[in-house]
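With one protein chain withheld, the remaining protein chains of the complex are depicted in position.
Presenting chain A:
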Amino acid sequence: MVLIETFEEFAKAAEHVYLNAPMKTRFVMKYNHSNCCLRVKVTDDISLLQYKTDSQQELRKLEKWISTLVKHMASEER
């Protein structure tokens, strides 16, 4: 279970995985309100990266980062 400590490290590694295999990579976010915990998982079925947070500040960073990735997904770039 590769749980990455910092968001910056996680984002960099996840981008690498995604750009390497854009059609196979998926981003999974699991939120549990009673524990106030968000778990993010990025996998291309070969490697797996995980990140966990309960901070609103990290959530904002995550939100911005995901929106740039989603833009790439919907664009023409391969």
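Going forward, a residue touches a chain if its C-beta (ideal position, glycine included) is under 8 Å from a C-beta of that chain, and two chains touch if they have at least 3 such contacts; residues count from 1.
One rule holds for everything that comes next: contacts and distances are computed from a predicted model.
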item	value
Omitted chain (choose from "Large ribosomal subunit protein bL32m", "Signal recognition particle 14 kDa protein", "Dynein 2 intermediate chain 2" or "Translation initiation factor eIF2B subunit beta") - UniProt protein name	"Signal recognition particle 14 kDa protein"
Touch residues of chain A, complete complex, unshown partner	22-23, 25-34, 66, 69-71, 73-76
